[in-house]
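Each remark here refers to the structure printed beneath this line.
Removed from the display is one protein chain of the complex; every other protein chain stays in position.
Chain nomenclature is as follows: A, B and C, assigned in order of appearance, with residue numbering initiated at 1 for each chain independently.
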Amino acid sequence: MTQIFHPRFGLVVKLTLLALLALASAAVLAWRGLTNEAHRVGEAVEQPVPFSHKHHVGDDGIDCRYCHDTVETSSFAGIPPISTCMTCHSQLYTDQAVLQPVVESWQRGVALHWNRVHQLPDFVYFNHSIHVAKGVGCESCHGRVDRMPLTLRTQSLSMEWCLDCHRAPQKYLRPRTQVFTMGWKAKDQEKLGLALVERYHIDTRRLTDCSVCHR
Amino acid sequence: MNTPLLAPRETFATLTDRVSDITLERPTGRLWLLAFALSFVLTAWLGAGIVWLLAKGVGIWGLDMPVAWAFAIADYVWWIAIGMAGTFISGGLYLARQGWRNALNRYAEAMTVFAVSVSGIFPILHLGRPWFFYWLAPYPDRMGLWPQWRSSLFWDFSAIVAYLIVSVLYFYVGLIPDLATLRDRARTRGKQVFYGLLAIGWRGEARHWQRFETLNLLLAAMAVPLVFSVHSMVALDFSEGLLPGWHSTIFPPFFVAGALFSGFGMVLVLGIPLRHFFGLGDFITERHLDNLAKLMLAAGLFVDYSYASEMFNAFYSGDRYEIAHAMQQLTGAYAWVYWTIIGCNAVSIQALWFPRVRRSHAALFAIALLVLIGMWFERFLLIVSSLYHDFLPSSWGMFYPTFWDIAFLAGSIGLFFLLFLLFVRLLPLLPMFELRKLRARLEREGA
Amino acid sequence: MTRPTARDALRTRLGDSRGPRYWRALEEIIEQPAWRSRLHEAFPQLARLEPALDRRDFLKLIGASLALAGLGACSRPPQEQIVPWVRRPDQLPPALPRFYASTLACAGDVAGVLVETHQGRPTKIEGNPAHPMSLGATTPAMQAAVLELWDPDRSQGPVHDGVAASWDAFRAEAGRLAARFARDGHGLHVLGGRLDSPTLAAQRDAWLARFPGAQWHAYEAIDDDNALAGARLAFGTPLRTRHRVDRARVILALEADFLGSQPGSLRHARDFIAGRDPASEEFNRLYVVEASPTLTGARADHRWALDSAHIGMVALELGDLLGLPGVHAPQASGMSARRLRALARDLADQRGTSLVLAGRTQPPWVHALAHLLNEALGNVGHTVDYYEPAEPWVSSADGLRELTRAMAAGTVDTLLLLDGNPLYATPVDAQFARLLARVPHRIHLGLYRDETALACQWHLPRSHALEGWSDLRAADGTASPVQPVIAPLYDSRSTHELLAMFLGDTQSPRERVQATWHADDDAWRASLQSGVIPHSAPPAQHPRVDDAFLGHIPTPADQPGLELLFAPDPTVWDGRYANNGWLQELPKPLTALTWSNVALVSPELALAHDLKNGDALEMRIDGRHTQAPVWVMPGQAARSVTVWLGYGRRHAGRVGGQLGFDAYALRTAAAPWRVDGLRVNRTDAHYALATTQRHHAMEGRAPVRATTLDAFRTDPAIAQGHAQDPPSLYPDRLHGDYAWGMSVDLNACIGCGACTIACQAENNIPVVGAAEVERGREMHWIRVDRYYEGDVRAPRIHHQPVPCMHCEHAPCEVVCPVGATVHDAEGLNVQVYNRCVGTRFCSNNCPYKVRRFNFLQYSDLHTETLKAQRNPDVTVRNRGVMEKCTYCIQRIETAHIAADKAGRRIADGEVLTACQAVCPTQAIVFGDQQDPATAVSRQKASPRHYTLLEELNTRPRTTYLASIRNPHPALEDDA
Partner (left out) sequence: MNTPYESRPHERGWLARFDDAGALLLAVRELRGRGYTQLEAYTPYPVEGLAQALGPMRNRIPLLVLLGGLAGGFGTLLLQWYASVIDYPINVGGRPDASWPAFIPAALEMTILFAALFGIVGMFFANGLPRLNHPLFDVPGFEAASRDGFFLWLRADDPCFDAALAHDDLARLAPLAIDRVGS
């Protein structure tokens, strides 16, 4: 009888098996990475006009509600009509090239198409007004927009992420007066949070119910 | 019947040569090619069905409200039940030290592996959104969700996964020594490499044998509770429901018996032709067939008993819905199915009381076939008869199978035989090392 | 020996199925060769089992379904965009729905509505509580108006000689015609429909003045000629009748379907049920004499089946017994003296609080007689009064006759067809198609390019009722404004605008309507907000009946043969809603049929001709003939065969074409409602009928609990099962701040099916098509079950709406392997579509079978207009997921958020489920059952309260109140 395999062949076989295993798991991870978000966290989104929250919020100190004026009344925070932009930009920087699309939109009356940054699936029913009313700061989900030259997402917006707050809102709640302030910090978040849960009558029993977000 | 379990003329050498030559030397027969072609066509039909199903949805089947489960689930239960006998023969009879199992367990196990694999197709494709089947498995997902542990479907999912993995490995481990034999006897380089790789360098060293035997014993000891539990889980898929006819505690044993019953049927349906075409009379003797027939009869009688007790319980319970369900079975729209089942599973097997019938291969084959048919109808009736007339008369309905329901049933049979025919060509039909062991034992007993 | 006749055979078999015992499916009584048919049922030959590849009609219906739909989940979602306003219109935040008061005229009835709009898209119709003929309720047809608005098959632009044209082109044409007929209007004919819009009436007068000699005809396939002609017989003038059902203690309906197909049904139903509260002393009693069962008959305490021809005789015999001078029946009605005497005494005892109604199918003299009886019983001014219709009544039959005569004579030069489909919807003997071809200039205004449109040179798209200004007058004479809730989707005009074009009237549409009412802007705005024009209803009159008509009452020729009856289709009416998927798929009351009409035959007839449901029946009546599928109707009068109009459309659109059979082919202008001498014979052909309920017997399981008033008064708990819930092994899980529950009062439900279609509109429930319904795959979240009880010839009929029960110990939840259906803290059994993988075990395990599964891609993801119709607050389900009633969770959550923001509790009645809101009789009550003060808690405290299948101990949140009948003591045994 003679050898069928070269001495080192055994090693080759074992390595191949390991390689296959690694490949499979890599494929799964890659697939999961791809399927869930339209664009990744921290990835600035291309816009028709390079609108800078940093400039408007950080430098000029314009309140969120000046543009997103339905955030307290409606599920949709509201994307400002061009007329809102024109309140200032009919005087300021009117000749700036970057503002051309806005000016045109205003003159021609054709709408401007912004690209969504915070995008949820259709079966998720998020309501801004209730979150604002219960003391969830803009910053908690949108990050420090006052430091964003170009708007980008800072949170994954995955269900797990939502649950993190819905399971223990006290970790993030702030007084209603501070909802729109950027970079606000509580001295003792845990203590304050629990107090606010009390004060704002937040029924934590149902916060993780499916029906709260899905209909 | 006292014919020896192994023809005396078969020595270590001869039996090894005869069995291994079937795979190594024997040319591919025309009959095999024919069978292969046929099963290939059926499998292709299944393939087309799967594509169409993924494209359109489960609506291509005849499912409706209230009958939201039908053919696919019946097929699933039928196949997984057939799988059971293999494990029982190689595991249960091994523990029971039944020497006659040795000739059978290899192809019976192969049957198990293929039947379980085929059955696994159905529960997945039966989902409304098959591509999410993995949501039944617990894994850290982005939704922070888990399977719903209380559902018998989850229990069944874990049972199938465990059963599939264990039975495949059990089958492979048992093959290793025989693969070594094929490696050593192969003449062409290709075969040497093929079997050499599969045999992973088995040499038959005494200590290796020792560990190998321990493992085999333990696997056997685990395989038996495994199959029983698997079929209990399958039963719970129904008895966890509150439908009249489903909500019953006798289901698990009932299913186990039914599984053995149909399993032995399949073992015979496969064994008799194998024995005939490959001249394995020396190994699969009259006595083997006789024993199988007796086992099938025993299992059958248990099944018949559960039919009886089902009826009795229905009427004894005094529960309106149970009684109505029983009456539906006896006289309702599907009564003809019920009586077919009785004919196949209760009446036909009574012939097995007579040694003459057990000795006639044709009769045995025919009865086994009837049993298989009867058991499929039984699964079908079990599912549909409870669904089509449940609690509120207003929602009563019927089930009408479609072209595609048939396609999946026929296709699955095709796929099973496709795999089995490949097994016949590529792997040893009988466990040579166990036969050698048996030969040695017989000699010792003889001396 | 001699074979007994079929009739005897039936009697003997019926003999043992009488009395309290519930009888089984009809097939079991009229013994079919049972097992063969069952074998067929179980495994029909493969021929029937299409490989679903050549499903043209189906594909057309749902639009090409996207292959591998769900596999989309494996790619990144597309980048969404946000498009802001340039200048935002001054209105509420975009995400909140707004409601506009308007009025709809559907299926011969008029009621005020509130139209819900999302970002300017009308998505849902609610009744207008301020409108006397709605009181917050709507009919199924009104619910479906939204789908009609968004129907992609609507006509979208003017067409001239088959090629696309423009309104300018037509304006020119109109100008020419106007000039031509300005001096002499002869030859200019207009064919309109029911004249129920004051503004239209005004325009009509203007028209006739502007074009002297021009003629205006009005035709409706389903008219109320008999009622008005009857009033003319009785009073000399065609007065309209107002019925005050709520004041009536004893009601006799002579084939009058006042709860169903008659105008004012919504208000009548509310009033009728208001008079049937078992808790109060007052409890009315309803006698119905009719040939074919109607919703009214189904609710009757005594429903007596009698062929339509002899119903008048009953009225006469009754008048005789009541001692009315000059009243005597020339012929016996066949109604037993026992019944008549009891009925007469009952009516006489209730002087002033009784009420006699006659149906539109009865000849004028029966109506006149009804007026006479009401007068004799002193009901005038109490339960009934009369008013002069503000708009002159034009007889539909006369209108058609005059027009066709003129067309035949060739004196019609230009025919303007205002919104109607006479080519299809006219009796065959009018030969409208042939005559129309002779008219030189044919102009059609309509919502669809239908049969008539195709036969005209000019077809002009009409604006939908939700797209234009108008006004309408309801059955009680109340007028209310119609205001646009959306700009016309297509290049269309309203009827008013079209007429204005000819009249050279330059007012804006709004001004025109406002002008009709001489209302200043404030008053006008006020009535737009309330949805009612104040003081618009004509004053009541109490004229004396002139009984001269008694002199010449025709004696019905006592023919042994069959009589053929015509009835509007319960859902598609005269055929105008043929292309409306919601209405097509809404199960028709009593039969649960969808997508087709049938010929209703009595069990006796079925037995005599060995007919079973779906058999093709050949019907001949002097020369006219057609073939129709049979439906064996329990309670149908022995010699009456009823056919529904409205099917057999040839150019209805992609949904409504080629369904059912055309009953107009049997109809004549002279006898639009009933005709004698029908001959039928069975053919071997068979129709596949799509029904949503196949078994109508309760099998002794009593899902519906009913008892008589006397029995209930002696033992109020008679309908109840266990006092409280049976014990359970499981701990009681604590509830949230609210415990939502629902109660359905079966004593109030009249089985109209409005809840089903309202739910469909609210919850984006897809239409699946006839083939799928036939398979049992309809998607309705709330179904109305019908059960028959007792004698096949005179069954008791029960309705039971069944939504999800939201069981506290839900069987469905335990068996779901992925937790896609679970409970929330407030007791809702929630279905999480995006988690569902579609094992369907939940449905198998639901004892109430209320779950619905998307076996295929049912919801249309492509047609833009259909997408625009959807409710944005409800997820659109794709194939492969389970769905079911959610208690309108979107409405609960909206209320929740509003209340939570304000830091208050949700008030009782703040959350109305869609089914609850639409119900004309308020049979459905929803609310927090934890709070004893809420309406739902009070209902659940009633002694009539019971739980469906309570022996299963599923602890449902949806429970029922038993139904109470009030039979005449002397006729207990005689339903």
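What we mean here is this: contacts are C-beta pairs under 8 Å (C-beta built on N, C-alpha and C of every residue); 3 or more make two chains touch, one makes a residue touch a chain.
Here the structure is a predicted model, which is why all the values come from computation and not from measurement.
*Asks:* Based on the whole assembly, the unshown chain contacts which displayed chains?
*Replies:* A, B, C
*Asks:* Please identify which residue in B:I22, B:A85 or B:L236 touches the non-displayed chain.
*Replies:* Considering all chains, including the one not shown, the answer is B:L236.
*Asks:* Which one touches the absent chain: B:P8, B:G29, B:P225 or B:G279?
*Replies:* B:P225
*Asks:* Based on the whole complex, identify which of C:A810, C:V936 or C:L952 touches the chain you can't see.
*Replies:* Candidates C:A810, C:V936 or C:L952; residue touching the omitted chain: C:A810.
*Asks:* Per the definition of touch given earlier, which of B:T3, B:Q210 or B:T331 contacts the omitted chain?
*Replies:* Spelled out, the listed residue whose C-beta touches the missing chain is B:Q210.
*Asks:* Touching the left-out chain: which of B:F36, B:W131 or B:W146?
*Replies:* Of the candidates B:F36, B:W131 or B:W146, B:W146 is in touch with the missing chain.
*Asks:* For chain A, enumerate the residues touching the unshown chain of the complex.
*Replies:* Touch set of chain A with respect to the missing chain: 1-7, 9-10, 13-14, 163, 208.
*Asks:* Quickly run down the residues of chain B that touch the omitted chain.
*Replies:* 11-13, 16-17, 138, 144-146, 148-150, 152, 154-155, 158-159, 161-163, 165-166, 169-170, 173, 177, 180-181, 183-185, 196-197, 200-215, 218-219, 222, 225-226, 229-230, 233, 236, 433-434, 436-437, 440
*Asks:* Using the document's contact rule, name the residues of chain C that touch the chain not shown here.
*Replies:* 728, 730-733, 807-814, 819, 822-825, 955
The definition used in the following text is that only the chains that are shown with their structure count from here on.
*Asks:* Name the chain pair with more contacting C-beta pairs, choosing from A-B and A-C.
*Replies:* A-C
*Asks:* Round to the nearest whole Å and give the separation of the Cα centres of chain B and chain C.
*Replies:* 56
*Asks:* So how far apart, in whole Å, are chain A and chain B when each is placed at the average of its C-alpha atoms?
*Replies:* One centre to the other, that is 52 Å.
*Asks:* Using CA atom averages as chain centres, what separation in Å is found between chain A and chain C?
*Replies:* The separation of the two C-alpha centroids amounts to 48 Å.
*Asks:* Residue numbers in chain B touching 2 or more other chains?
*Replies:* 143, 145 - these are the residues of chain B that touch more than one other chain.
*Asks:* Please name which positions on chain B make contact with chain A in the complex.
*Replies:* Where chain B meets chain A, its residues are 142-145, 183-184, 192-193, 196-197, 201.
*Asks:* Any idea which chain A residues touch chain C in the complex?
*Replies:* Residues 31, 34-35, 37-39, 70, 73-76, 78-83, 105-106, 109-116, 119, 121-123, 125, 127, 129-130, 133-134, 200-201, 203, 205-206, 209-212, 214-215.
*Asks:* Mind listing the chain C positions that touch chain B in their complex?
*Replies:* Residue list for chain C touching chain B: 35, 38-39, 41-44, 46, 48-52, 65, 67-71, 73-74, 693-701, 703, 772, 775-777, 783, 785-787, 800, 802, 811, 813-819, 822, 835-841, 843-845, 847-849, 851-857, 879-882, 948-949, 952.
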